[in-house]
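Have a look at this one.
Removed: one protein chain of the complex. Kept in place: all other protein chains.
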Amino acid sequence: MALFGLLAASTSAFGQTVDVQQYWNSASESKAMNTIADAYKARGGKWIDSPSADFDSAIAAATSRIAGGEPPSAVLMNPNAAMRDLASGQLRDFDDLAAKNGWQKAIAPIVWDKLNVDKHLVGLPVGIHADNWIWYSKSLFQAAGIDEPKTLDEMFAAADKLKAAGHTAFAVGGEPWQEVSILTSMIIALGGPEYWNELFIKRDPEALKSPLLPRAFELFRKVSTYTDPASPGRSWNETTNMVVTGKAGMQFMGDWARGEFLAAGQVAGKEFGCFLAPTDKPAYAIVVDIFAFPVNKDEDRIKGQTLLAETVMDPAVEAKLAAVKGSVPSRLDVDTSTLDLCAAKGVKALATPGVTVSSTYDALPGDLNGRMTDLATQFWTDPSMTVEAGVKGLADILQSK
Amino acid sequence: MTSAAIRREPAFGPRTARVGLYAFLVVSAVFFLLPLLLVIMNSLKPMEEIRQGNLLALPINPNFDAWVSAWQSACTGLECAGIRPGLWNSIKITVPSVVISTLAGALNGYALAQWKSRHANMIMLLVTVGLFVPYQAMLYPTVKILSNVGLFRTYLGIVFVHVIYGLPYTTLLFRNFYVGVPDEISRAARMEGASFLRTFWSIILPISTNILVVVAILQFTGIWNDYLLGLIFAGNDNLPMTVQLTNIVSNARGAANPNVNMAAALITAIPTLVVYFLSGRYFVRGIAAGAVKG
């Protein structure tokens, strides 16, 4: 038995290689990736890092590598149209490991559905983020005598006060993907989960006629009037840094922003605060970070994939990761009692039935999310574009194909 | 090009006009130097100075910390080894790619210039179209072809890709040069029984120094500065400096570090700037010798 153990240890120490195509570059993100890499290496695996400048180049590199028959063994991505596309024969499934380890029971059904294509598990969750968060500077709020907003009106009233006090009310990084998430946050705050699902998941033509949509575009436009002149092109983490340093009051951003506050040594509820886009119909639009595993042929690469899969799904690793990255663990059985105030809000939202929905980022098929992003950024930067034109543009996109 | 020939035209005329001329030249020089000065200045500033002030303010305590960091400790992905690992990769990719694509372009250009027929012109047209094919449209097919011959993401593969992608350009430049070379030279060599290759190698190449320099410099800057092909075709072990640079610039741990980014950008640009400053005169002379005409 001892001999067998020794043998197992020696085979595991050699020939388990994983080549990871990833794009986690910000302070919190690189800490998170290191958490995974360290845990993986501690189990005896060899990690080859293939970093990319951003999400787009990571996908470009991964797909060209797959096409050229030299695939990476793991790709950091999201359970989106690209993953569903690759799933037709390019990705390894983990059905056997999932069955053996009871992973399905440990994962919330809405997340599980995203990870499966044609009933095969092709993506392993690294953490759950949500898109409809707003982050704020406690000190600026206190100085201006503002409480955490409970409604959209209160939020804009707070913005006015911040503006009057000479601060940038909403820190926005003027990149298309950052802008569109403000629009979707408005839609989800006004419509709640039920409307969201009708509009984006079922893509029901009736939902497009709702008066909520023009209202959402109006509020989206309204946010744009509070931004600073240096907004265009600014990265999300530089923008979060404005709230961290008290230059700006609030930021619409997924809870990866929380990682940046933590990396700056700040504590939730003390230096910074968070709330979900204020609404009377609570909703939580999740974005899941996953690893997908392109089919590899070499024995040591396959073993490496298995080892990385087990590492990622380890509750201890998930807990550590969530603590640095700002995400909520994707396993339901991870101890979340030590996570901070904001994470607790997320955990609670996830646990409340009917609140969690899929973000457009993961859910929309084909290039629809991209087209909606183009529309949103156009609307955001061109004040002469009417709300009607915005709504009509969205309707055309959601009804195509 | 003799100096007598340069001095044949009249000077600019009245004194005021001459002052205006120099004023314009100086203003233009400022326009051309400004971005470079900005980058140099900020690469020498510590972060505090950048955070407080304006990018165009002079450094108060200039130092090379940002350069050291860019060179050996800035992070790309999980590794934090600066752009140093990319230097040798860039050299070993660029040098053979430049030599091969330049010589092959010379041979092809000479052949096309020698081959007097309608077809030669037709082929020239088809080759020129190659200059306009968007790289992006070629990526996927090139990946497929290279992986079929086992060169995808290998050192040989990236050199091969640079040579192929550069061929239409180098061929076009050489062909336009050789069209202007008198036929008698080649004809005389052939009369003495020299083969086509021999004529090219011992008669034509030696009279092509100027154009060779021009093409080699253009290819050197093009290949050294390439990012996209390196990213896709070089493979993890051969990633050129430009890929490291892009990763460093987008790797914003905490607040962005513009001083390190600028230092990294400068380090990447130094080789091409040096090549250019050292050979600028030959470059200009080469173009004057008729390189890019017609």
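Letters A and B mark the chains in the order given here, with residues in each chain numbered from 1 onward.
By definition in this document, a residue touches a chain if its C-beta (ideal position, glycine included) is under 8 Å from a C-beta of that chain, and two chains touch if they have at least 3 such contacts.
Definition applied: contacts and distances are computed from a predicted model.
The chain absent from the displayed complex carries the UniProt protein name "Sugar ABC transporter permease", chosen from "Sugar ABC transporter permease", "NADH-quinone oxidoreductase subunit NuoE", "HPt (Histidine-containing phosphotransfer) domain-containing protein" or "Membrane protein".
The chain not shown here is touched by just one of B:Ser69, B:Ser97, B:Thr142 or B:Asn238, and that residue is B:Thr142. One chain of the complex is left out; on subunit A, the residues touching it are 55-56, 59-60, 63, 81-82, 85-86, 88, 90, 174-176, 229-233, 366-367, 370-371, 374-375, 377-378, 380-382, 393.
Summarising the interface, subunit B meets the missing chain with residues 1, 5-13, 21-22, 24-25, 28-29, 31-36, 38-39, 42, 54-57, 104, 107-108, 110-112, 114-115, 118, 120-121, 123, 125-142, 145, 164-165, 167-168, 171, 176, 195-197, 221, 224-225, 227-228, 242, 245-246, 249, 258, 261-262, 265, 268-269, 272-273, 275-277, 280-281, 283-284, 287-294.
In this section, only the chains that are shown with their structure count from here on.
On subunit B, the positions that touch subunit A within their shared complex are 75-79, 139-140, 143-144, 146-147, 152-153, 231-232, 235-236, 246-247, 249-256. Listing the residues of subunit A that touch subunit B in their complex gives 19, 22, 25-27, 30, 33-34, 37, 47-54, 57, 60-61, 64-65, 67-70, 235, 237-238, 241, 263-264.
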